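Please see the structure below; I have some questions.
As you look at this complex, bear in mind that one protein chain is not there, while each of the others sits in place.
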């Protein structure tokens, strides 16, 4: 499956804000004082680590919002695996524009590529298993649509985008409702026909109840491998199974081997380090 | 020195955006269906790891923008070091409001506390040395003012906030200007009297030139400990010395021991993992 | 099921915009010239037609954004059926504030109550049948979340909120994919586990294919009552059935009698007339 | 008189908002999964009912904001009367772009054309009389400038755009002022020289007073045909006469025959049904 | 006539923007470092020149947006004439808040009071004449509604607020139309019944034509006193007469003596110096 790009109107306001936050009230003092207004330059966006690219459209837009005459030639689009030293894109045009937009372009690109790369590393670890890697709502405030996109670029899939596109009944909800059954029943009468219902279960007992009530998916939170295996068997295809808790490239294969459908990972979006990418002179 | 809180008008738009991004077009389907509208609750924000708190005002605002009647009692304010299990604040009021705002509140608080904690860990490692820990412009797009604040909460100090509040002459600028001297001269005539000038130098030769030209600070990028020591000696108090490149809690003490004034660290703001904080039932 | 109110941050920007659009650059010329600044008044929001109320929180906010000291006492909240002459709320305070905010408050309230009332009239017509009334994406630009909410207030349920919270494969998609099977297969590999898939079918043949592929819901567009009955029987509970096309209070009972699960109606949100509501002197 | 188009900066923010409200946080799931990225298409905007077109520029902008390479050929511009089946415009380019923008484009176009068509139907009914059809401030929140424009497209004229561009003294104002005379006198000293003054009168007695005071226009609210005729005679050209209340294409001719200058109609903007327009394959 | 205050929603966004423009990305460095967080203060807004106050509500809002606990006691409201040394308001509360908001509060207050004071000085000069002082559309970008309000505070009246609330036919329009007659005729058929029509005339010949066509007002641009007198006589009450060009407190009385209705002055809003107002310690 090819990765669908986001329409630019979905991220243009963010790129504008980020540029303005860097330009402040006086613009790029250093570059304006030093670089002649007619100085032209060709530079390259180069990775310094292996990983997966995401966010190149935002980087391109950052350059072009500063100077619409800057030309960009994409070499490795979003979703592409890269090695250290790979050229992602060549940018050419006004030297002032390139240096002024550089940091904003790189901040978007390296942040989103960091998420894509982290996703890619876990996705790679479970290759051959049925499990898909999914992210959570633990995203950086303001960047959720972009970070969810970066997870897709890294080969992952998306869980809920917000509180409104699916039901996820958690322990707090169950406690307030007075049990899994009343929680699910209240939800059934309260949400539309296109909304799926997932329930977080901590024990196999809870799982049994949830399955009896015909929910769409179960979140198996922090279960041992043994419990996960039993849970998958107990579900028997009647619902989507999702494992969560402490999933890393190292622990992922064993978890995937239990046969779960999904493995959800919060740190992909809240704690993945950036992918180191620089803007170098073209050689 | 006490940590000055940011005025709420500086972050209210971000908290609103983050809430709306989570509420989407239909709000919290799960909570609205399950939690009675008059259900009241008292819950606590609890750390699950040691670290330093930052962003509590944003978390409080998230709760109160969803429901202005929610009451918050702060136990450990921004800048406080915490241990796993410490209660940061008690929040009480509408159960719906608490659960609806939970994720947004935690996303701000855990992200900013992650940065404060990372800063704190390096600051702690160099305690006793003159060196201050500073951050860079490698911040998450849209969150720069907040992330810089989190660095201060962690005991660090701030480098430039943008392209416009100080001059930082880097290798690209020097190359375009045709040397350190013309670069500095162009800057001197081009910027105001309240703008400090810093130059990035890679060698002691370059340093010598920069010092001759009377700049305010030198960025000693990726130098060995030996080079750093020589550079500090050569500067002899004529400029602020800043070391950068590969600084971690492990490597920091030796670098600080060279006598540099500042140690700048990009990963504090671009790659620090979150501080794990949860919203629990009050016991 | 009780109707969950929308958090005010979801509609406050719209109420502000609407007030500013009416205030223009000089405010309420007539009221400011005539009504003394200390003139106090008690007035009532009164329906002039039977219907269902929706949007009262927005009307209240309109008054209070103009003058925070205006007091509102709600008599009939959103979701309540009303008769001509019923008092919905009593508003008291500054006469200037009441008259200045009047039109904006009424424009929101009468528009959303119009949608709720239209929904209520069809929902009433199918009472006793399993069919739920749902709306479409044919909403007034900028008001989707509110109009979907008004449908819920009227006793209806919601279909997709946008292009991103469910899949709806329509004739154009099928044509481009080259058939129902490839369309569904492409979707299966391309969307997340919490996204339901609905397919629009025009014939029973197409329906057969769709059911074989295990989709979640079928949209039976513009079918005759006979076809609808056959379709429901053919589905046999394997998917949600949705009828659409020319549904009014008059035609609704017969369509509901075919046993469909859902009846979707575009005109609820794109063409429902307002519910006539006025602001009168309190008697 | 030709219809002046609105500058795009007056509606671009609304079109952006409407697109984002439909795209949500993930974009068009269905289209992205099914339609190949390089699939090109030519489609036509076709009316399914007779009416008058308004809002084509907004529909065009919706397509082009999603994909600037989409080409639009206008066949019937705003203000044109159309028959069922008429092609309004041909749009060609990226299949993804066309399907993603379709609903937003149609929502604007069919809503505004609905208003233009309703206006046109009443304007047609009074053709040959001096009376002009005007709209009110009972508009959809956020869309006033557009809906007023649609009234012009339908052959109508505009009443006040807001509270600030003319004075309209209504019954509440008169009651608070203690009579028509003090109300008008307060207004005369309180507003600028370019502001016209209109007074709502319910009886011929009130009308007499208002005329004595030299106002610019009188609003004859809910008067019988006989009263209207007497009022027009009594005015004798000394002020603009405006009839309002229960005006439809059926009642309009008799009202116009009384000789009033204006007939104002709230339902044109608050309750007109859409004009049914679709996006079809080009044949 | 009392001066109607503007609703706060009309200027709150501007006050927020102005505060953020001053706070930048780090807030008030000086005050935060020096003033203890619990330091309380009472200060006074004091004029240093005679003039007329306008904009106090904006100054108050600036303080309260920084710290909602700051208390303000208004001594001299908008529209009041003041002498040097008069206390306009007393502000008390957080010392940090007061010093942080000071400049923004004063910038609004002194700018708008400058306009009110300039208006007041000319209005005073023509006291006893029928002429009213009016402003133009030559306002500071973004501040038109506020500057027009300041003119009212100074005892002036307002001309057009924008291009859309009245017709003003200028020389360019006449040239393009091919004469005053076709210009006026095109306008008559093109605008609504509540829109007044004014024509700029340079000669008495043009004036004659304009009067024949029944326009509402004439702009007598840059005429000599003699021409003005003749023009007023020629008009004879058939239209509003407006003089413009080089009007100052010194030249105003003679111009007013010609009997014109209005004297419009661009420099009130584009070039009036501020009224000097300071924030002092309360004595």
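Lettered A, B, C, D and E in written order, each chain numbered from 1.
In this section, a residue touches a chain if its C-beta (ideal position, glycine included) is under 8 Å from a C-beta of that chain, and two chains touch if they have at least 3 such contacts.
For clarity, every value in this text was computed on a predicted model and none was experimentally measured.
Shown chains touched by the hidden one, complex as a whole: A, B, C, D, E. If you put the hidden chain back, the residue from B:41, B:64, B:160 or B:173 that touches it is B:160. When the omitted chain is restored, the residue from B:25, B:111 or B:132 that touches it is B:132. Contact residues of subunit D toward the unshown chain are 1-2, 4, 6-7, 9-10, 144-145, 148, 158, 161-162, 165.
One chain is missing from the display, and on subunit E it is touched by residues 14-15, 17-18, 21-36, 39, 41, 95, 99-100, 103-104, 106-108, 110-111, 114, 137-145, 161-170, 172-173, 175-177, 183, 186-187, 189-191, 195, 267, 270-274, 281. Where subunit C meets the chain that is not shown, the touching residues are 21, 24-25.
Simple rule for what comes next: only the chains that are shown with their structure count from here on.
In terms of the stated touch criterion, the partners common to subunit B and subunit C are A, D, E, listed by label.
Placing every chain at the mean of its C-alpha atoms, the farthest one from subunit B is found to be D. The interface holding more C-beta pairs in contact, when D-E is weighed against C-D, is C-D.
Of all residue numbers seen at the subunit A-subunit C contact, over half occur in both copies; the interface is built from largely matching residues.
Look at where the CA atoms of subunit B average out and do the same for subunit E: the two points lie 44 Å apart. Multi-chain contact residues of subunit A (touching two or more other chains) are listed as 1, 21, 24-25, 144-145, 158, 161-162, 164-166, 186, 189-190, 195. If each chain is drawn as a node and touching chains are joined, the picture has every node linked to every other.
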